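Just one protein chain is left out here, and the rest sit where they should.
On to subunit A.
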Amino acid sequence: MAETTTPTPTETAAPALTAPRREPRGYSVRSLPGFAVIAIFTFFALYAPILILVTYSFNAGTSLAIWEGFSLRWYYQAAANEAVQDAAIRSLYLAFCAATIATVAATMAALATTRTRRFPGKTMIYALINQPLMIPEIVTAVALLIVFAAIKVWTGHTSMIYLIAAHTAFCVPFAYLPIRARLETMDNTLETAAQDLYASRWLTFRRVTLPLMWPGIVAGLMLAFVISLDDVVITEFVKSAGQETIPTYMLGQLRRVVTPEVNAISTVILMAGVILVALFFRLTSRRR
């Protein structure tokens, strides 16, 4: 028994000889088996279809599967298409209105949840602001449809106001997050210092708080803008007749003939999104 359990001197010596060859390293997920494979696969699954979509937007032919040479044909066609123009203008108008209103509301909410004394229900309010992120979009969409349909029937009023209200509502938590993050990393004593140096509350806000939280506000605005721009579900449910946005127009197109025009529109939206998100990361990471 003792002989089988006690390792022989050579057995114990062997790992001692090989082990020190590898430098002792801290814990790193990279050393987990399969980690790299899964990471590469995920990136591939995410970006390969987008790559194909972008490629075929430059297809000279009408097919989404057969490459027939490079052309900007579909971009011209989309740009000349009055329905696309109309939807694009509506989308931008909607995103602009909703993002702006949402950002103002989110800024006030962020100030109220970080720059006030603790008050009862503060955590509750924080949860309520973020809750829309957890509610399935379809639920919100159905709920809004029911309420707005009733109002439309009752008032006979069918302007963009419903879409703006709906988009504002789901944009608020997205705008709120970067603004709150910014405020939380901001040193409270700066505002104390401003008051110590004879600034009134309003001047403290205007000269110190606002300039310092500005990158957060711009980031929140851009995030809200992108979120509003590509919303389909809620828009589809809430819009009145003729109120197509770019995403709902595309959805409509896909139900009929599918041409690379959709790809071209998608690519343009994608580029806009990429630029805004890149700016967003720049704003949120720069300076502390």
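The working rule: a contact is a pair of C-beta atoms (placed from the backbone, for glycine too) under 8 Å apart; a residue touches a chain by one contact, two chains touch by 3 or more; residues count from 1.
One rule holds in what follows: contacts and distances are computed from a predicted model.
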item	value
Name of the absent chain as recorded in UniProt (options "Phenylalanine--tRNA ligase alpha subunit", "Sarcosine oxidase, delta subunit family", "Spermidine/putrescine import ATP-binding protein PotA" or "Cytochrome c")	"Spermidine/putrescine import ATP-binding protein PotA"
Options A:Ile135, A:Ile161 or A:Leu203, residue touching the unrepresented chain	A:Leu203
Contact partner of the left-out chain, one of A:Ser28, A:Thr116, A:Thr155 or A:Thr189	A:Thr189
Chain not shown, touching residues in subunit A	187, 189-190, 192-200, 203, 207-208, 211-212, 287-288
